[in-house]
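So, chain A:
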Amino acid sequence: MSEETKKPAGKKKFELDPRLAEYRGIWVFIEHERGTVHTVSWELLGEARKLADKLGVQVAGVVMGAPGEDTRRFCQEAFYHGADHCYLMEDLLLKDYRNQPYTKGMTDLVNAYKPEILLLGATTLGRDLAGSVATTLLTGLTADCTELNIDVEIRSLLATRPTFGGSLLCTIQTLNYRPQMATIRPRVMAMPKRDTSRSGGITEHKLSMIETDIITKVLEFIPDENTNKVNLEYADIIVSGGKGLKKQENFQLIWDLAKVLGAEIGATRPVVQSGWVEAVRQVGQTGKTVRPKLYIAVGISGAIQHRVGMDASDVIIAINSDPNAPIFDFATYGIVGNAMTILPALTEAFRKELSARNAEAVAA
Partner candidate 1 sequence: MEKFDAIVVGAGPSGNAAAYTLAKAGLSVIQIERGEYPGSKNVQGAILYSDALEKIIPEFRDEAPLERHIIEQRMWVLDDDSYIGTNYRSDAFNKAPYNRYTILRAQFDKWFSEKVSQAGALVICETTVTDLIMDGNRVVGVRTDRENGDLFADVVILADGVNSLLAKKAGFHPELNPGDVALAVKEILFLPQETLESRFNVKEGEGVVIEMIGKITQGMMGTGFLYTNNESITIGVGCMLSDFKETRMSPYLLLEKMKAHPAIAPMIEGGEMKEYTAHLIPEGGLKAMPQIYGDGWMIVGDSGMFVNAVHREGSNLAMTTGRLAAETVISLKAAGKEMTSPNLSVYRAKLDDSFVMKDLIKYKDMPGVFHANRQFFTTYPELVNKAAHTMLTVDGVDKKTKEREIFKSFTRSRSLAGLVGDAYKMWRALR
Partner candidate 2 sequence: MIHIVVCIKQVPDSAQIRVHPVTNTIMRQGVPAIINPYDLYALEEALRIKDKFGGFVTVITMGPPQAENALRKALSFGADDAILVTDRAFAGADTLATSFALASAIRQIEKGMPVDLVFCGKQTIDGDTAQVGPGIAKRLNLELLTYISSIVSVNTEKKEIVVQRRSEGGVQVLKTRLPSLVTMLEGSNEMRFATMPNMIRAARTTVKRWDRVAAGIEDISKIGLKGSPTVVSKVFAPSPKTVKAEIIQTNSGEADEMAATLLMKMFTKFPHVREQLEKSAA
């Protein structure tokens, strides 16, 4: 990709190739694994709705999977979240995600029904599929977007994404190619309101493939719970401790909280250097860059070296005795006080809250 700001070639005079004009509507790939839809798909339906209204077109969900109740239910949910229509492809070959049948299915659907925009979540699955589909269709793909917009006049998707390690943003357009494809990061688009009064039609399409066509076989799935590897980069919840905890013994309080939350443990450079925890847990400039949904920073001042490794977290809770600590400049919530008293209280509060919920779930 070029670093320079390029003007889209002849933007003023831009005219869409008439053969591409028949491509209409916005599609969202409904990603699901093991019975649940990834929330990014609903977020994308919400975003697609807004874009579609600007273009005056329909929003469609694409549901692919093994035949069963789930796929129908997912279509229904897609309507509730903003889809006008769904394309459903059911086949036993689509039971677990594999690149080959999913690529084949998706490209067939696109070639048959011609959407102008195709959106997928920037998950491992979504990015794997999007790359293959875009290359097969010989169209453009903008990965990992954080913002979408439309140039209505030329019906062009303006896809904005972080570049150069997140220090810059760039906006990318796919002009004379269709569909315009983008993968979008989870949790950057707002979750739409679920509206059960909505409904829509379903178009079914067959996958023209048989198992023997597919070379890659799924032997097994190993859930992360079953592995003991420190996996900070992919952790959804992280509890991190800094030198503000004073002593290695006090770090136990971090472990206690993490246990209740099912969280990973992170740490600052000085903590790692002091040998309180392993080096693989270091977050920051010379450690890991993390993007969890919840990051709890305890006794961490928030020096720039640590900040760059974690400030993309969704929600940051900071606990520090110094009200002027820089961490409060960018955290979501702050508690000023002694970690030794606040940590146990917080652990207890989470325990109550979560066990109450789990009890409810069990009762129901």
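How were these candidates chosen? In short, all candidates are chains of the complex that A comes from, given by their letters.
What we mean here is this: a residue touches a chain if its C-beta (ideal position, glycine included) is under 8 Å from a C-beta of that chain, and two chains touch if they have at least 3 such contacts; residues count from 1.
As the structure is a computational prediction, the values presented were derived from the model and not from experiment.
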Candidates 1 or 2: which touches chain A in this complex? 2
Inside the complex, what are the residues of chain A that reach candidate 2? 1-9, 33-34, 38-39, 96-100, 103, 123-125, 127-128, 130-132, 134-136, 138-144, 158, 161-165, 167-177, 187, 191, 215-224, 226-227, 233-234, 236-237, 260-263, 285, 293-294, 311, 314-318, 323, 327-337, 341-342, 344-346, 348-350, 353-354, 357-358, 361
